[in-house]
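Every protein chain but one is kept in place in this view of the complex.
Chain naming follows the written order as A and B, and within any one chain the residues start at number 1.
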Amino acid sequence: MRHKLLLASALTCALSSIVQAAPLVVNEPWIRAMPSNSRVIPIFFGLENITSSERVLVAMYSPAGEVEIHETVPVDGMMKMQPIMALPIAAGQKVMLKPGGYHGMMSSFTHGVPAEGETVAVTLVYANGEEQQIHVKVIRRAKTKTMQMPATN
Amino acid sequence: MLFRTALGLVVGLLLSVNLMASMPILKGIGGDFSLQSSLGKQVSLSDYRGQVVLMFFGYTNCADICPTTMAHMSQLMDRLTPEQAQQVQVLFVSIDGDNDTPGHLNNYLAYFNPTFVGLVDERHKIDAVAAQYHAQYEKLAEGLVTTVYKKLTLTGEPTEQRGYLYSHTAKIYVMGTQGRVRGYFYMGTPHDEMHTQIKLLLQE
Partner (left out) sequence: MEVLMQPLVRLSRKAQTIIIKLVALVLMVGLSAAAVAADLSGSNLNYGLHSTIYQWFGQLDTANHTHESSHHILNIGQPNPEGVVEVKLESQVARPGQGAEQGRYPGRYEERLLRVSKTFDKVLSSQSVVDTEDDFDSKYRPSRAINLIKSLVYGWTHSLDVYDSSGLQSYLLANVEFVAAEAQVKQVDDYVPYLLAQNYLKNHRDLSKLAIQPIEAGQDHYLVTFEYQWWAVSQQGNTEVAQMAVEMQVHIISGRAMIKTYQEVYLAPITDKGAEVRC
């Protein structure tokens, strides 16, 4: 994990001169407000790739705790949560990190579980070395639009 | 005007058709049980006769499905009238007795709704209840568990062999006022639908 981050930041430095960072559009980021004794909390947002080439989300980090990219998948009638190493977003496509699907999982909190109303900085790391910082608000419930989850594809 | 009236009629009729269908009783699943609880005492399903019970199997180190489901039920409770809410009991059965103590469950669940009750007990007792309800769960293979997850223990002991991501049945078991399983809700079930079914069950 740490290696990957180092690698990612090294890449960023190396590439920053040639790669013009073209951040993806982040829609409705939110962290579910969770009990103060939670050991894990989820991060959700939509990612829209308005660039002309594929981007692959490979990591996230935050001063508030460690973050992994996870996916919840139905297997044999059970829900299985598994870490994923790369989340590709094709040019022109959108990917939703939403309940029951992809999500960021934050743990090992540096200052305790982020409380309702707080804003948490999260940095998205792409495979090409680009990084993008987003600010995610901790809210009790998703907006209705987000909660009406379309079928997973 | 004509269209609107017709639409009103259509919707009204559809609703009345829907309202007639109450959830069937599912045989061969469920039954009474007793487990330690977040109330600090043994709790039995039969304690909730006369109430609709919504039961979920999960664990608090779950970042997605479990809190999403708890939040969904929390919002459902907010929609009920106070009288209805008194007749609905949410039970959260923890499949992770290693990390979910009754006290931890109590604080965790109270955040979603102070009336939610958590159940946790010795592994074989939880297994017996899971089997009764055809609820499946399994620990994920060690290889799939990341180092971040391995750190998430209560004790802080070296945890090399203690990865504990679970996959599990994501159903909310719906029990009628006689304690019989009537079907399932999911975290995607619209609140209106849940509310309607609960009202029907309470009328029985």
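Note that in this section a contact is a pair of C-beta atoms (placed from the backbone, for glycine too) under 8 Å apart; a residue touches a chain by one contact, two chains touch by 3 or more.
As the structure is a prediction and not an experimental result, all values here were calculated from the model.
Checked against the full complex, the one of A:Leu47, A:Met79 or A:Val136 touching the unshown chain is A:Met79.
The missing chain lies against subunit B, touching residues 2, 5-6, 8-10, 12-14, 16-17, 21-22, 24-29, 65, 68, 134, 170-171, 181, 183-184, 186-189, 204.
Here is the rule we use: only the chains that are shown with their structure count from here on.
Mean C-alpha positions place subunit A and subunit B at a centre distance of 27 Å. For subunit B in complex with subunit A, the residues that touch the partner chain are 60-65, 67-68, 71, 75, 99, 104, 107-112, 136-138, 140, 144, 146-149, 151-152, 165, 167-170, 187-188. Listing the residues of subunit A that touch subunit B in their complex gives 1, 32, 34-42, 66, 68, 70, 72, 74-83, 99-100, 103, 105-108, 140-141, 149.
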